[in-house]
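Of the protein chains in this complex, one is absent; all others appear in place.
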């Protein structure tokens, strides 16, 4: 399963634009930085619609970013399959994020015939310690 | 711990208005319907900012609603303590929600000196089956 | 999906005896008390092999009990399908259990074509408050 990604960053951005436009509602903030075998990195630009009072990133914004990054890593590996859906998301909030961009690093732990499981580490740009850690399960359509 | 709530729905709405105004950003949609010993019910009005393509409620909107409902149930029980923070949220997406209001029912499973744990059942208004099920942990400040 | 169970307690005990004998390794302690539409109750008799120092029930013993109870509830609903496997188990430890039998109550939240999700509440016999709360996902084989 640990083969090279079958989609480039450009192809993934184009697919997301068509298939997942709601992510960009209110201004494009998620930018795919890299894909690699069984992994992807996405940057979420600091934007007022992701904030809670005090200027830190809200919980739902972090969950959205984690889910998006897992979806990117999954599609990079299996190709443009629109029927993958999140079945479980478990997030631990570890530290208050900074008032800055947030970086999400996804690693796929399993890519099976029916389920994919991945973890996503979230940290503020320029900060080493994690703001949150997320584990997600996707149900994936049967493939050859 | 299973005593009557110490805050009324009106007091809770007023506290949330002051303490948690970002929830109402873009239009007030979360309405507290009831509080009871170790529990609360919140209605999220159907609103375009909670949608994903096809008109169903997005994952982040459901997580936000679950988190809000747990916070309401917690404050109803312990009073207006602004320092409670979510440390873990685990959500299972069970069925595609309808294009309608969503109802969240929270039950507190534990209200300890340091941690509170609750579950939240989410269903579309008028629909019996659950759209999602959420378990949350809050870190709560020490109390007398 | 919320139909009457298709297996009785006696049929389930017989199936478990054949299919899941390791649960009874070291002495039979799990006893099915009831099955109902989308749910089951199992009693775990107090036994030294489930203990940790101080005489309380160990974490792994509680997890084993929760997993068993979910499996019973699932089989009661779909019949004797040996290929169902646990894919996720998330447990919150809420209170120290008593030195007594432990009761597990499972409710299936979803029984889909590929995944089943259930919650299990664990409490010491005679005690109302929960010792632990568990959410499990099973992968289930395709059915008609």
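Order of writing sets the chain letters: A, B and C. Residues in each chain are counted from 1.
FYI, contacts are C-beta pairs under 8 Å (C-beta built on N, C-alpha and C of every residue); 3 or more make two chains touch, one makes a residue touch a chain.
This is a predicted model, so every value here is computed, not measured.
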| item | value |
| --- | --- |
| Residue among C:7, C:63 or C:102 touching the omitted chain | C:63 |
| Missing-partner contacts on chain A, residue numbers | 90, 92, 94-95, 109-110, 117, 119, 130, 133, 135, 137 |
| Residue numbers in chain B that touch the chain omitted from display | 87-88, 90, 114-115, 137, 139 |
| Missing-partner contacts on chain C, residue numbers | 20-22, 25, 49, 51-53, 58-61, 63-64, 67, 85-93 |
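Basically, only the chains that are shown with their structure count from here on.
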| item | value |
| --- | --- |
| Where chain B and chain C are represented by their mean Cα positions, the distance between them in whole Å | 28 |
| For chain C, residues contacting two or more additional chains | 90, 137 |
